[in-house]
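Notes for the one structure printed next.
Here the complex is missing one protein chain, while the rest keep their positions.
This part shows chain A:
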Amino acid sequence: MAGPGEGRGEGRMSEWEPRIVTILCNWCTYGAADLAGVNRLQYPTNFKVIRVPCSGRVSPKMILAAFRSGADGVWVSGCHPGDCHYISGNFYARRRFTMMRALFRHIGLDDDRLHFSWISAAEGPKFAATAREVIAAVRRAGPAREWGKTRAQVV
């Protein structure tokens, strides 16, 4: 099994493009992505967007499932604390993400692979800037091999 450090080394894999799973809350960051598009803001397209009702809906299982399915990075984004459509969903999510991130760091996941942000529906430019930032970080980390299966997937 390759260690997390082995993916590092920009330039070695000129063909490789990061694949990032992005989980966006319907009310804020998904709107921000829309706004960025409507405004014709340019940003790289290395991510697949999954729309969820609230960042509070995001379970650690989903993030692990993304890594297990070959994602090089995961980015979760929701409404700013205090602005949740469901009043408190992102407050609960924040504690959950804090514990999850601590455990990911504890087992040695590269910090560059897991990202969180709060982006409101009015912050199209912030969305585009954060997307560039996330993609640059995952590019730095290189292809993820930690959670890939070494044997055939049997479902």
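Following the convention adopted for this analysis, a contact is a pair of C-beta atoms (placed from the backbone, for glycine too) under 8 Å apart; a residue touches a chain by one contact, two chains touch by 3 or more; residues count from 1.
Just so we're on the same page, contacts and distances are computed from a predicted model.
Set against the options "Serine/threonine protein kinase", "4Fe-4S dicluster domain-containing protein", "Histidine--tRNA ligase" or "Branched-chain amino acid ABC transporter permease", the UniProt name belonging to the omitted chain is "4Fe-4S dicluster domain-containing protein". Per the touch definition above, the residue from A:44, A:125 or A:148 contacting the chain not shown is A:148.
By the touch definition given at the top, chain A reaches the unshown chain through residues 1, 3-5, 60-61, 64-65, 68, 81-82, 88, 91-92, 94-96, 98-103, 105-111, 115-118, 130, 133, 146-151, 153-155.
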